[in-house]
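One protein chain omitted, others in place.
Order of writing sets the labels: A and B. Residues in every chain begin at 1.
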Amino acid sequence: MKKRWNRIKTFFSKPYNVLLILFLVVLSFLVVFPLISIIKDTFIVHSSEKSRIHQAVGTFTDYHWKRLFASEFSKSLLWDPLKNSLKTSALSCVVSILIGGTFAWLVSRSDMRWKKLLTKLFIFPYIMPSWTLALAWKNFFKNIAVTGSNGIFYSLTGIQVPTWFAYGEFPIIIVTGMHYAPFAYILIGGILHNMDANLEEAAIILKTKRLRMFTRITIPIVMPAVLSTIILVFSGAMASFATPQFLGLPVRYYVLTTELYASINGTNPGVGYILALLMIFISIVIMFINQRMIGNRKSYATVTGKSANISIFHLGIWRTPISIMAFLLVMCMSVIPLVTFALESLLSYTGVYDFSNLTLSFWIGQAQGHDTWQSEPGILRNSEVYRTLWNSIKLSFTCSMGAGTLGFLAGYSIVRRRGSLLSQTVENLTFIPYLIPSMAFSAIYLSMFATRRGIIPSLYGTFAILALIGTVKYLPMASRSGVNSMLQLSPEIEEAGIIMGVPWVKRMTRIIIPIEKTTIVSGYLLPFISAMRELSLFVILVTANNRVLTTLLLFYDEKGYTQFSNAVNLLIIIVVLIINFTVERITGASIEKGVGG
Amino acid sequence: MPTIKLIDVTKKFGKGSLAVDHLNMEIKDGEFVSLLGPSGCGKTTTLRMIAGLETPTEGEIYFDDECVFSDEKGVNLSPDKRNVGFLFQNYALWPHMTVYNNISFGLENMKWPKEKIDARVKEICETMRISEYMNRYPAELSGGQQQRVAIARTLAPNPRVLLMDEPLSNLDAKLRNDMRTELKRLHKNSGSTFVYVTHDQSEAMTLSTKVALIRNGLLQQYCPPLQLYGEPNNVFCADFMGNPSMNFVEMHGVRKGDDVLLENKEFKLLFKPNDPIDIKEENDYVLGIRPEFIKIADKGIRSSVISSLPSGMETTLSLGVGDIVLSAVVFGSIDFAMESTEYFDFEGNGYVLFDKESQEKLTLGSLKIVE
Partner (left out) sequence: MKKLLSVLFVLLLAVSLFGCGSKEENPTPQGNDTPTAEVDTATFEELLEAGIANGNKLTIYTTHSVAVSALQAFMRKYAPGVEYEGTQIGDTNQVTQVAQEVKEGVNGADIIFIQDGARVLTDLVEEGYVYNWYNQEIKDLVGDDCEPLLVWDYCNKVIMYNNGGEKTYNEGDITNIWYCTDPANKGSFCMKDPTTEGVNMNFLVNLVSDENSAKLEAAYKDYYGTDLVLDDDCPNAGYQFIKMIYANDMVLGSSDSTIAKDIAAAEKPMSGLLTLNKYLKSRGLREDEKTYNLLYTTNNVNPVAGFIYPIYGLQVANADNPELAKAFLIWLYSEEGWYGNGELTCDDDSVYKGMQGRYGDYSGNTSNPIADGDMSVKEWKKILVQEDPEQAAEYRADVEDFIQLIK
């Protein structure tokens, strides 16, 4: 008995054990609880379902499961959207890996021109709210067949793009792929950058042809990065709502999220919750397959090393053409959308692209009354915009502090106990929020925290619930970056402190944090940026008092205040860019480091 | 098997920093040449330039009469056309391929027929004693096994030249010794030309037929190892070779006929050159004395034992003469009491006289204590 007590005491004398236990308890509540709550929701009657189930609210029912899996609706509710989701997510992965991977290779391994500028710009699509890229696509390519009029592309070139190009599957894949291409670039670029050049040189010496070397050596070696890109992009793409909504709806192309949205907002939320579960399930399956594929046998630990001399591939006569192509690609992905946002925000009358039609009124003009085209003051004069901006920044800052700090501590304790059941459990728990679709996640948090739970008071309509959900949702990013940074740090460094009797807090603040400063700051940056551009996570939790910029943007957009919505969009991007580059300048941290470690 | 010729090869990194400085050397067919030097001296760069992995800034490289690189003629043969093998310091085994595939990969590139590849892989695995690991992945092998696989991969296509970049530096001492023997055997059996980069002088000594000692990009001496040991060109070479290293004693010298009378505040020695040379009337010298040339005797120079490190086969002594400390090696299982007094004398004619200012070797000769 005494022995056991001593063992427990020893266990808890290690700060990382205490942390792991804390994480286990808190995350079970914040992550697993929602999952259980979703499962429960798939078996009960919701108020909007009374007219179809004819039973009292809250009664147990198998209606939803039957309807989704074994009814005439299965095809249109489940199988078709599922097929579309899998297809668009998979192909988005392909697009983002092709674009991001190629770009990563060009940047790290070739003598492409303008690398510095291009890498900065290449990150932009990730900073922009994903659906704005979809809007830009629509503005640009809309065609007469569906919308009745043509977009900017037509007015510039006179070429009318076919419907499949403007709406539906194809643009969803391209836009989502572009949104995640920076992710792929950062992850694959990281490995290419650190990859031991000798591995390729060994192949050259053994008379390997360029192409064979690329396919048999380079690609397999960046495979782990490609695979982790696949998980991130696949889950992200599958969970994205706004892009398929904007680009798919006009041609009635449905994916799981749009079906989920329609169900949860419509008269059958139960089915929506099953769809959410299904999406989580698919992501987990993908994750397991992924882990299988990386496998234990082919350890890639040997891959990274110092690579003092990366052999730069000389593009030769292709240098300029390829550089120009990369430049054009980056322009299309990053600059043109910004320009369209700016332009759209300056038009007196939407749709008329001539010089006399430009005005700064929507930025700095005064309100002109309810029934006029400018019912609100220009956004730089609008106290509501400032209030919202401040709230957005405050919220993003809080989420980033929460997720960043917890992520770092989680990373620390996970790495210190690596291999143990506890550590593995906590690591998996921290990743789950990434797999839960934002919309379902916030719906659950709404019902979870609207009421008092133990010591937690009702958080409905408060800033706290937004901060909480943001923190949990972005924890996966931060803890990933935390794990990466701690893996790079050998435990001896901390052990040296332990031997000298330095207490834990001091070890953290005086030894570990200073050493891993840039990576840790990067771990904070990513949640910040994500929170700034987040919509679907906050949209149903936001009330009038704590509106954020994205919900304001959506509000303007729904009201048809195109100029305002574009101006706000630009404002979000500018704020994020300023903060990103300031942090980068001051601390040397960057999104790249946050993602890639 | 070819002769490799480097003519005035220079390599600059970026602006200014000179990695290799007008290097001239010839590696003859079938030789085992070590490129030796402290880290950062340009030895790896030289090796990589021979392989074609690095492009020289200036100069020419010939394999026999075939020019593989020349900045003037604009020739730069890519590595795969030079028919060399290259063994990397970290082995550079492809982590995603089994041992078998690691080895067969290069052979497939050469469009060998399948049966022949299979036979060759099996043969080389046999030679390298790794047959039982053929289906394993590199991560599942120990360092020594990985090393063998790397060698097997390099040797499989029968390269005419085998270039090795510190291949033993990641192994523990015991394994390293085993591998040395193995490399020497391989060299003999294959008859290929080996070029071997190392910073370990004893490795260079024991393995090579010739050693090129490089310092800051400049070739210091290029000769058989024993010559490098016995007749170092300068203080650097002398100091670099041998463990414990050579004793250097700064002395003032006055010409005495064909000989030099060397003097410092502790003792006086008469240095007798083996071959007559021009000797200045008066000069500052550095006298190089190999530890094994100091002989403990009944009389001679009086010294006190500062430390005694017996290793069984021999004992390394530190002897103090006033401020001067000399290392000496005494063969046999003997221990000496610390701070005991011992006398020593000099024997043989392997003492090296360096000019203090230029640090260059002047001549070799014998020593006599002057009372």
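Descriptive notes on the structure:
The definition used in the following text is that a residue touches a chain if its C-beta (ideal position, glycine included) is under 8 Å from a C-beta of that chain, and two chains touch if they have at least 3 such contacts.
On a predicted model such as this, the values are computed, not experimentally measured, just so you know.
Shown chains touched by the hidden chain across the complete assembly: A. Only one of the listed residues, A:Ala262, A:Met333 or A:Ala440, touches the absent chain: A:Ala262.
Of the listed positions A:Thr59, A:Thr320 or A:Asn428, the one in contact with the omitted chain in the full complex is A:Asn428. Not every partner is drawn; the one left out touches subunit A at residues 24-25, 28-29, 32-33, 35-37, 47-52, 57, 72-73, 76-77, 142, 144-150, 245-246, 249-250, 252, 254, 261-262, 265-268, 348-352, 367, 369-371, 373, 421, 424-425, 428-429, 446-448, 450-454, 458, 460-461, 539-540, 543-545, 555, 557-560, 562.
The rule is short, and it goes like this: only the chains that are shown with their structure count from here on.
We define each chain's centre as the mean of its Cα atoms; on that basis subunit A and subunit B are separated by 55 Å. Residues of subunit A that touch subunit B in their complex: 196, 198-199, 201-209, 212, 216-217, 220-221, 223, 297-303, 305, 309, 311. Those residues of subunit B lying in contact with subunit A across their complex are 51, 53-54, 78-80, 84-86, 88-90, 92-97, 105-106, 109-110, 137-140, 153, 157.
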